[in-house]
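Omission of a single protein chain aside, the complex is shown with its protein chains in their original locations.
So, chain A:
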Amino acid sequence: MLFALQELVRWLGLTVFEMLVHLIALLVFTIFLALRLDDIAFTSTSPGSYDVWIVFSPLFVADVLCTYFNVIVLIRLYIEGHVKEAIARTVWSSAMLFVWSLFKVLLCRRLAGLSNLDYSEIMSPIFLILQLIAIRACQLH
């Protein structure tokens, strides 16, 4: 099912700016992934290689930018006196960013040959975040 932008903002608790950052990062990531799959660049599969991390780097950069943006929003909301709203927003955004980043780190380590984790263990942060998103969906009016 598809949603209007404002509906997504309400459901996922992401701002439009954060969505834009994630979309641009996703675009760059898919370009890097295509280069890797086509054996043009970032092709190394040896355990010590950083190539997998480079492919995933746009997604990590997006996470860092979103964290910086959230800190600024937290400070501004606190200064304006919306303490409760600031705390709720920061807790939600931090949880989302942490769990999403954890999934990417686990996946990168697996793809780089640094760990032998099962895919069910790698996907567990995603399932955790899906539970949180389901709770948020139930709170929508």
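Criterion: contacts are C-beta pairs under 8 Å (C-beta built on N, C-alpha and C of every residue); 3 or more make two chains touch, one makes a residue touch a chain; residues count from 1.
Everything that follows uses one rule, which is that contacts and distances are computed from a predicted model.
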Fill in: Absent chain [UniProt protein name; select from "Transmembrane protein", "AAA+ ATPase domain-containing protein", "RAB2A, member RAS oncogene family" or "Glucosamine-6-phosphate isomerase"]
"Transmembrane protein"
Worksheet, complete the sentence: Among the options A:Y50, A:Y68 or A:Y119, the absent chain makes contact with A:Y119
Worksheet entry | Full-complex contact with the absent chain, from A:F17, A:Y50 or A:Y68 | A:F17
Worksheet item: List the chain A residues touching the unshown chain?
Response: 1-5, 7, 10-11, 16-17, 19-20, 23-24, 26-27, 30-31, 33-34, 37-38, 118-120, 123, 126-127, 130, 133-134, 137-138, 140-141
